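The complex appears here minus one protein chain, its other protein chains still in place.
Moving on to chain A:
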Amino acid sequence: MPDLTLLPAGAAGTAIETKRLSYAEAVNHALRRALRERPETLLFGEDVAKPGGVFGVTKGLHREFGDRVFDTPISESAILGGAVGAAMFGRRPIAEIMWIDFSLVALDQLVNQAPNVRYVSRGAVTAPITVRTQAGNGPGACAQHSQNLEAFFAHVPGLRVGMPSTAQDAYDMLLSAVWCDDPVVVIENRTLYHGAKSDVRLGGEVGPIGGARVRRGGSDVTVVTWGAVQNLVLDAAEELAAEGVEAEVLDLRWLNPLDLTAVQEAVARTRRLAVVHEAHTFGGFGAEVVSLVAESGLDLLAPPVRIGAAPARIPSAVSLVPGVLPTRAKIADGLRRLVRGETVRDAGVLR
């Protein structure tokens, strides 16, 4: 007889417990739970079933759930379009696009198709799909395996977009995405998959999508960030703390829905704003955050700063990458100058 106090109300048998998990294991737990508790879910993509995923994230799920977890041909349009169609007819597909760069060969399904289903039918038909993908640079990766395209998706009304950066968020946000009745793109990061394990609370109530989180308190400057680059931001914040500057780090987590209140409250406290993302600065989502803060009329002590990738394709050589992508040193330097009131215009932005 299981201990009934471990079963949360309403959840079909997923015990509340805390486990030490890697980010990849946390995703695996979320997928297993979704497949168990929501019989209408399907999980498919390239190499996800029998091989258990090229990063091992979907290991064991095909064995447990059989045909609801399957391998597809290398056909991203069929994967995403198939997800849209199945969702219109009552399934709740979780589709994997192995690298966000590959979503581009099937962007039509995510831009012209999925978000229109509910809108045009005025809710008569919906397409609750979850697209799991992963983005960002890793050592040696080429220009077609390194991009951060969250702004593409965030620009499309009707698509929800989240970027988990901790193991707990990898679990929570994926479940929120699957439970959500909108098309949701969850952008993971492969450099986080097999990092250090952390305590992950499993089995709790699945929350709605949305909500930013303060990762570090500080009164001198607010850094709004998301995704894996956040770890560089936290390191840079520690560097500054040693110099007597306290940075508050706000993890946006979801770009859509955007927790503007959390951003406004944080910036109102510190009156200085920096946005850091790994994606290109020009036309990036940081521009949206800065604009929204500007429109809020908050009285800032200094002009806001954006720190992101300089305009270039992403080179493969490890020595070239710091010439393009944000580094801990560039972030620390940008924050330092912001606090000192120096102009920090990133020369790379407008090149």
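Operating definition for what follows: a contact is a pair of C-beta atoms (placed from the backbone, for glycine too) under 8 Å apart; a residue touches a chain by one contact, two chains touch by 3 or more; residues count from 1.
In this section, contacts and distances are computed from a predicted model.
**Student:** For the chain that is missing from this picture, which UniProt protein name fits: "ATP/GTP-binding protein", "Pyruvate dehydrogenase E1 component subunit alpha", "Branched-chain amino acid ABC transporter permease" or "protein-glutamate methylesterase"?
**Tutor:** Answer from the UniProt record of the missing subunit chain: "Pyruvate dehydrogenase E1 component subunit alpha".
**Student:** From the list A:Glu25, A:Glu46 or A:Glu239, which touches the chain that is not on show?
**Tutor:** Only one listed residue reaches the unshown chain, and that is A:Glu46.
**Student:** Taking the entire complex into account, which one of A:Val224, A:Val245 or A:Val324 touches the absent chain?
**Tutor:** Among A:Val224, A:Val245 or A:Val324, only A:Val324 touches the chain that is not shown.
**Student:** Extract the touching residues of chain A with respect to the undisplayed chain.
**Tutor:** On the side of chain A, residues 46-47, 50-51, 54, 71, 73-77, 101-102, 104-105, 138-145, 310-313, 315-324, 348, 351 touch the unshown chain.
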